[in-house]
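Left out: one protein chain. Kept in place: all the others.
And now, chain A:
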């Protein structure tokens, strides 16, 4: 019986599990969260307000399919190593709280793997963004959704993309006064992305209108071509400077105004989590403005027996993740792309990919944002590296720049700052790097003792 491992328990991973089970495989699914669902269906058994969940029935169906099938689910599992072997793949994880006395090692050998590691939200640096009270939009959303907690009493939501709308809605529902949602893209870009071929949008337009209606009900203003360009405060957030942005996201001089608030949620897009795919040898496409795993129509990567689905192949939202996951899981288990059971997912995937192109056209990060970052702004928060320090070393290879400035060498290993650092290097004339900050041989923090345990069991050592 084919054994399919699945990395990630969000929409893509859950759909992959269902697909693999349907094709007759045995499944091992690993996710670092305490519960299945990923970021999209992040929840708490008691604390989550059901009004904040979307497509919850779909989640329940997928979860039930896992429970009924021949599947082992490891939640709270930090996968720290992924290797492609002659026989398939080998994943190593530790299960248990980060500060637990002892954690359990989980070693999964499988014939194929579906990489469904998703994305984390991306906040571009803004002067003052290291002040307490500034969070990513995703963190604000997670606190609201999972714990029912608001990040502040008066919150400004700023960034780009439709994700800002549910974030604002969640904040309002948990009791924060949302001063405004500031969308960096101008109305012309939004129109170019959202308006053509409206029949393709079907449910998406409805979703958007539903959120927009929610904002209206809570009297939350939605401004386009606008963004937070500076966060004000001494000890913590006391306000923000908002400016109008041009089509390239350059702040327009003379439009700045101060807005009082005690919290800021920043979300300029999403960054795929590529380290597992890279460790498995998968090729990427794109450059520092966005890199994704290369897949074919069968969701196959360039490494044999390694499939990818969801945001790692392109930021396209949960519907795309569900469709891609279904295809990837089914194919990873040995099923055929022409199987009638895949007709629905294949159609849905085509529609979802068109939606992804719209998203990029409407909300994609534009290069002008670097103009709101001044020389002294900290770009790498872990190591407190300023824009100036990075720009001054832009002329050396990326690896040498990192070692010289320590940008991206801290606990987050460039997950937060990588893309911003690369943009600043590129703007300062540095040579483009092929992989950037995404190659992380240690996929997740692991104890030296847990790594040492390999030497006792592994014949290779």
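Quick note on the criterion: contacts are C-beta pairs under 8 Å (C-beta built on N, C-alpha and C of every residue); 3 or more make two chains touch, one makes a residue touch a chain; residues count from 1.
To be clear about the criterion, contacts and distances are computed from a predicted model.
The unshown chain of the complex is recorded in UniProt as "FAD-dependent oxidoreductase", chosen from "FAD-dependent oxidoreductase", "Nitrate reductase", "Peptide ABC transporter permease" or "Cyclase". Residue A:399 is the one among A:46, A:257 or A:399 that touches the chain not shown. Considering the whole complex, the residue from A:149, A:348 or A:451 that touches the absent chain is A:451. Contact between chain A and the unshown chain involves residues 80-81, 83, 92, 279, 281, 388-389, 392-393, 395-397, 399-400, 403-406, 409, 411, 413, 431, 440-442, 445-449, 451-456, 458, 460-461.
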